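What follows is a short report on a single structure.
A single protein chain has been omitted from the complex, and every remaining protein chain is retained in its original position.
We call the chains A and B, going by the order they appear; numbering starts again at 1 in every chain.
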Amino acid sequence: MPAGDMSIILLPDSDDPAEPLPCDLGNPKLGILGSGDYAQSLAARLVACGYGVLVGSRNPKHTATKRFPEGVQLLTQQEAMVGTEKVVFVAVHPEYYDTLVGLRDVLAGKVLVDVSNASRLNSGEPSNAERLAKLFPESRVVKGFNVVSAWALQTGAHDGNSKVLICGDCPEARRTVILLARHMGFHPVDKGGLASSRDIEDVPLQFFPSWRCPLLVTLLLFLFFYGYNSLRGILLPYLCRGQNNFYQLPLEMVNQTLPAVALVVLALVYLPGLCAAALQLGRGTKYSPFPGWLERWMWRRKQLGLLSFLCAGLHAVYSVGLTQRKAAQYRLLDAAFRQVQTGLESSWVENQVWRSDLYLSSGILGLGVLTLLAITSLPSVGNTLTWREFTFVQSGLGYAAMTFSIMHALFFGWDHSFSTLAYTYYMPPTYLLALILPCTVLVGRLVLALPCLAVRLANIRRGWESPCHHPLSGFKIDTQTEL
Amino acid sequence: MPAGDMSIILLPDSDDPAEPLPCDLGNPKLGILGSGDYAQSLAARLVACGYGVLVGSRNPKHTATKRFPEGVQLLTQQEAMVGTEKVVFVAVHPEYYDTLVGLRDVLAGKVLVDVSNASRLNSGEPSNAERLAKLFPESRVVKGFNVVSAWALQTGAHDGNSKVLICGDCPEARRTVILLARHMGFHPVDKGGLASSRDIEDVPLQFFPSWRCPLLVTLLLFLFFYGYNSLRGILLPYLCRGQNNFYQLPLEMVNQTLPAVALVVLALVYLPGLCAAALQLGRGTKYSPFPGWLERWMWRRKQLGLLSFLCAGLHAVYSVGLTQRKAAQYRLLDAAFRQVQTGLESSWVENQVWRSDLYLSSGILGLGVLTLLAITSLPSVGNTLTWREFTFVQSGLGYAAMTFSIMHALFFGWDHSFSTLAYTYYMPPTYLLALILPCTVLVGRLVLALPCLAVRLANIRRGWESPCHHPLSGFKIDTQTEL
Partner (left out) sequence: MPAGDMSIILLPDSDDPAEPLPCDLGNPKLGILGSGDYAQSLAARLVACGYGVLVGSRNPKHTATKRFPEGVQLLTQQEAMVGTEKVVFVAVHPEYYDTLVGLRDVLAGKVLVDVSNASRLNSGEPSNAERLAKLFPESRVVKGFNVVSAWALQTGAHDGNSKVLICGDCPEARRTVILLARHMGFHPVDKGGLASSRDIEDVPLQFFPSWRCPLLVTLLLFLFFYGYNSLRGILLPYLCRGQNNFYQLPLEMVNQTLPAVALVVLALVYLPGLCAAALQLGRGTKYSPFPGWLERWMWRRKQLGLLSFLCAGLHAVYSVGLTQRKAAQYRLLDAAFRQVQTGLESSWVENQVWRSDLYLSSGILGLGVLTLLAITSLPSVGNTLTWREFTFVQSGLGYAAMTFSIMHALFFGWDHSFSTLAYTYYMPPTYLLALILPCTVLVGRLVLALPCLAVRLANIRRGWESPCHHPLSGFKIDTQTEL
């Protein structure tokens, strides 16, 4: 009764109570086409999980040299496929799928697992799995395991990513592979029909897709501010007064640029939220989709936040570095010298003391709050938060951090921004430029906090729709509020 | 054979080997009552997992405007429930449960999944799920999915918390929902009978319950020490000698307060452990429960430790900030000026050099060890530790950190604490106050390390009970020692 065996073989989670299985039956036969590394690692893992494995190679004799574990039978492709009961892993390079058509009859009715990756990202062509499905109309093709490296297979996904994306047009075949994956110690994720195999094949080729835009924006901002600072603080003074400040390029200029970038990027984290709220208020409903750019922007807030934190952190380290440098020491010595020459008893300037203390404390506090935010953005930490806690941390603490940062900049500016000296060459100091966007965002947030708007927004988000927008909103009562 | 279908429909992990299922059957029917956001996200997810979904709305025509994915049938509640085979998600606002009683007959024998949340925390009333169960005695109510946000449903729990708490009085219905949850890519957690539905419904409303007490304690300590410092260093000098130190409020006073708080809170982390040990030694057994306050205290040690680390870290940053401020620069200049006036060749004071170097190094080392502790308290890191490693890190490194911190404070105090000058206005310096509790804890720990006590304690923890406490302790041999 081969069917009877299969139930044990392929469905470890199932059991037929009628006839408890004797142990010697617990060694079913899975097939693997191909004998490369991946085939080897796969075979090793399957054997470790108590499956029997038949490896079909084009020339078993020569592949024999490779290291296959005990319990693996190395046969010709034909032999192996005949012996296989239900599931066959196709570990052959996609270019050579056509060489397998000879096995069409033997593979009829069996589940073919395509473990291959895309050769290049977002190619318009059909995915490997789809090509395989075309070649074997009689078989049921399931995409999976391609995100798992041979290394993860060997070590059993203790460290590496244990998620396995699976898709296929036949739900039953899909479920079989899902079970197999779970029994192998991975976390299968059902991705529906074979249509999504393209995306799944692209995954291993992806290269920080979610970081590209945020990084670009941050970089551009950095270049702009760095250029602005160098022009204002080094180039123009040199051209006009032949003053040589070039030594400021590596440290001081970078340290003037970083906080500006951090502030603006932080503002960019909270701007899209305001836009979304404004849209919902204007439309009087939350059921009409946001424009694409806004959607994408909102999906990138986490990355932007982390980049802002990175800049802020570097700014802190650089500021500390500034006091370590020789230049600082020389300046101090010369100041002491001048003080002695002028016979000045005390150099104390109360209002400067207050200024420095205030911008230091607000800066430290702002950075502290940002650090908390960064920590909660760690997956393992964020996952322990309830929705309500997560919202508080992200929005509440986020705005706190922005407020502190703005205060930091304002205290740093003190009253200088009102003196004409601050506008050398008619260029405003950097911190003033950097403050524009954050202040706008903060004001916008305060406006949204006005009762009239806040209440209306809360209702909209609870599913209510403005009558003008929807005649029968009275019936909207049966809506489940989001957590 | 509807029953036959169900096996596929509801139990993806099961399979009937007798008749391998043709693929077109793999599209079973689940029901959803309600058509709000949550219903939409839920439907989308279920469809993605290869289920057919029937949505029952009060007025299908008008809800049609909303975005339901392909493969979802939008019907009247009655129609939808009739078509549903076994599992029905109740995505209706709890207030409107009574409006569903008309469906009682159609829902008889089916599994109702209550996905609602509590409207407010720890309300004495019965949970929504219990109310639902009362309304539908014929159906089997299971609580679940309420901790999952609509967002997590859409994205498939890749980032968000993927844990799904499930409870219900009928084990079989519970298991069905557990399977469903797992197949949807979540990690179901079985919480037993429907009685625990109250707690489950409260989860999304919880707001850092485990942090409340520790935060309060830390805050109070901060206020006390800050007040004490300001009184001693600013207010009294001002009143008595008209000395104006108010500029010290934002930075110096905070930086005098933080280390004191960090030290005391760190001591509070290890105090309960000592109490517990003392109790066990006194009672001669570990089988009698601890008093409630001690239990709660021990559960909060992790939070206290992290808060102590936070204060210590801020203290480090503030101390660095102190040298950045103008005040420090002015003082240095004036010192240089005085030195020149007095014609002092060298200002070197060997013993002051040693003092500062020693308290700096012990401070840095203490903070370093605390950082290691904080890192291992990250879930994803702590989970990779064995029980033995975890214990070493938490207890061993913890006491090391405390010892370093105490040394830091002692070296900082140096011999000043013996001069009467340190007791201006008869108030001892802060670090002395802060040292009392930590030193007590350290001494207590050393006492417990005495062989006589240590051995006895080890035995008690291995399950041994003192004869006086239990006449038949001889039979205690068959106890499994904890890992």
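Please note the rule applied: contacts are C-beta pairs under 8 Å (C-beta built on N, C-alpha and C of every residue); 3 or more make two chains touch, one makes a residue touch a chain.
Note that the structure is predicted; figures quoted are calculated from it, not measured.
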item: Which of B:Leu132, B:Ala336, B:Ala409 or B:Val441 contacts the chain that the document leaves out; value: B:Ala336
item: Residue, one of A:Ser162, A:Thr371 or A:Ser417, that touches the chain absent here; value: A:Ser162
item: Subunit B residues touching the omitted chain (full complex); value: 3-4, 6-7, 10-11, 13-14, 16, 140, 163, 169-176, 178-179, 189-192, 287, 289, 316, 319-320, 323, 332, 335-336, 339-340, 344-350, 352-358, 360-361, 364, 367-368, 378-389, 392, 463, 470, 472, 475-483
item: Subunit A residues that touch the omitted chain in the full complex; value: 8, 12-15, 17-18, 20-21, 23, 25-27, 34-39, 47-50, 57-59, 62, 65-67, 91-93, 96, 99, 115-117, 146-151, 156, 159-163, 183-185, 203-208, 247, 250-251, 254, 310, 314, 317-318, 320-321, 323-327, 329-330, 332-334, 336-337, 340, 378-381
